[in-house]
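What follows is an incomplete set of chains from the complex, kept in their original frame.
Here the chain labels run A and B in written order, and each chain numbers its own residues starting at 1.
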Amino acid sequence: MELTIETITKLTGGKMLQTGSSTTFQGVASLDEAQKTDISFLGNEKYYNDYLATEAGIVLVPPIVDTYPEGVGIVEVENPSLAFGEVMKKLAADSRPFTAGIHPSAIIAEDVTLDPSKVSIKAGVIIESGAFIGDHTEIGPGAVIGENVKIGDACLIYANVTIRENCQLGNRVILQPGCVIGADGYGYEFVDGKHLKIDQVGIVTIADDVEIGANSTIDRARFGKTSIGEGTKIDNLVQIAHNVKIGKHCLVVAQTGIAGSAEFGDYVTCAAQSGIAGHLKVGDKATLMGRTGVMKSLDGDQVYWGLPARPAKEEQKKQAALSRLPSLIKEVKSIRQKLDKID
Amino acid sequence: MELTIETITKLTGGKMLQTGSSTTFQGVASLDEAQKTDISFLGNEKYYNDYLATEAGIVLVPPIVDTYPEGVGIVEVENPSLAFGEVMKKLAADSRPFTAGIHPSAIIAEDVTLDPSKVSIKAGVIIESGAFIGDHTEIGPGAVIGENVKIGDACLIYANVTIRENCQLGNRVILQPGCVIGADGYGYEFVDGKHLKIDQVGIVTIADDVEIGANSTIDRARFGKTSIGEGTKIDNLVQIAHNVKIGKHCLVVAQTGIAGSAEFGDYVTCAAQSGIAGHLKVGDKATLMGRTGVMKSLDGDQVYWGLPARPAKEEQKKQAALSRLPSLIKEVKSIRQKLDKID
């Protein structure tokens, strides 16, 4: 899908101030990463220098701006970030056209609730008894939807996904291929030399606008639910254990693992390969840098790093001190010798 | 499934000493984690304080105990841990009723050995030539069972699992969705600037009562077998390489990786995100704390932590010393200055 500056102006209700050197646009990007076929926006004055140097094809700007970089298309709008969201939705909606229909090879239990004229069920899909599929939802080839699973509207479930019994998805949820929702949590009691399995009878609930990456696993709760909050985006190969609660609009990057009953507030960012121990809390807007290992609860609104996690600045100091350790050992030896001489 | 105190008393052959404030019970838990609908047990005097403070609905106690916390149902039994095991089996058996039958969409090669009246084969299952499926085993939707695979009795193979050719499972094995048993081990010879693949002609053997988590991968041996011992429980997204031997009743928590030909004794506990290098041994009852990296063989009966792994107490001392490093650097600087003055 390609947009012209005219389409973008109309879509955003804006005013075209300058045409640039590109004529069609197909992507979106931040000002510093945008290329000439990308649309970007100036949402905050702190990015003004990025704006002046941008290579974007089009930038959406607020009325206050009166300098326009050469060769860049400029569209003035009241609220650039909102307008930019409209552009993104437009591009996304058209990138993967939805076509209703049920492939004849799909195996759908008799009592499944869905409107055949409004869902898209691909080849080899299996939907078990009691499930509910919302309108405009697409289920990809080979996906397995367990008993009594509820999937909202406009979801996109890719190939070979597994959703086990009773789990619940909101609207506009995207599950990338191979991810597993609702496997049993890892729970055993040690009795007479054996690990006896503790039934995992809870579910997973996934709120609106969540995306979950390829081959990630989200375990069902022992009782109650494991829950992923609205707008949270989870990357590939992430493990989320039973009874975890993730807040709204969090980012959980690849290969992170979150142990049982841990809780994230809203807007937590968790970079790749991090690990969070069980039964603790990470506050709103906390940021974990890559491979952080969280061993006790953390306040929000701070950046953390290291194993065990500490404020990133402290960890960076520790790292710097560490690199001076070999020379410190020599210095102490030299001091000792001098002292012995004095003595 | 819900049990009453009467059912539990009968099931355990015990004596009801006190009814509690709850009337039905559906879960099991340790004394300190139990809630009012849970059944727990006092198996060891060291948990006596937990017993006095428990919020469990019912506790199974030994005859020696004569104090009964208010509001908690008390059932006296000869051996609480054994009796507790009986309760767990009862709850587990009823949580997922087994219904024999083969879905018409399943594709089963002609020479597969199974008793259609005693197995449960779900929609879209594929079972290749020469396989054997034991009685009371359930195979979930979309699972693929390779040539000559042998699966014992009462196993539970979830959706979209892959078991490649010739691998062997004991009885009561549980494979969570998406796990892969018997992929090729990672083995190449470097010849004239290219990595040439070394055939991986061995198998994987999985003993009785093993459980393997969602999207975990257990590679087949180069020759011989990769083996997982009786009662071992493996969590999600775990990687077990070719020719690894895991002993009995081990716990291997999420996102751990075990490299080729490593060996675990029995009752090893390996917390999440650990890594074990190839060709080394971890002794019986060793415990690896989270994200431990094992680079040489470790004796059993100890707790380890860190990269490289060392006894946990040493690692904790190292961590404590590390946090004092920045002030140590200042102290040495101050000493040097004083010394120079004296000098």
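Just so we're on the same page, a residue touches a chain if its C-beta (ideal position, glycine included) is under 8 Å from a C-beta of that chain, and two chains touch if they have at least 3 such contacts.
What you are looking at is a predicted structure, and each value in this text was computed from that prediction instead of being measured.
Novice: Enter the number of copies in the whole complex; the displayed portion holds 2.
Specialist: Copies present in the complete complex number 3.
Please note the rule applied: only the chains that are shown with their structure count from here on.
Novice: Working from the CA atoms, figure out how many degrees chain A turns to land on chain B, in steps of 5.
Specialist: Rotation angle between the two copies comes out at 120 degrees.
Novice: Starting from the mean Cα coordinates of chain A and chain B, work out the distance between those two points in Å.
Specialist: So the centroids are 28 Å from each other.
Novice: Sort out for me which residues of chain B touch chain A in the complex.
Specialist: Chain B residues touching chain A: 26-30, 35, 43, 81-82, 84-85, 88-89, 91-92, 95, 103, 105, 122-124, 140-142, 158-160, 174, 176-178, 209, 211, 213-215, 231, 233, 235-237, 249, 251, 253-255, 272-273, 290-291, 319, 322-323, 325-326, 328-329, 332, 335-336, 339, 342-343.
Novice: Mind listing the chain A positions that touch chain B in their complex?
Specialist: Touch list, chain A to chain B: 107, 124, 126, 128, 142, 144, 146, 160, 162, 164, 178, 180, 183-184, 186, 188-189, 191-199, 201, 215-217, 219, 222-223, 237, 239, 241, 255, 257, 259, 275, 277, 293, 295, 307-308, 317-318, 321-322, 324-325, 328, 331-332, 335, 338-339, 342.
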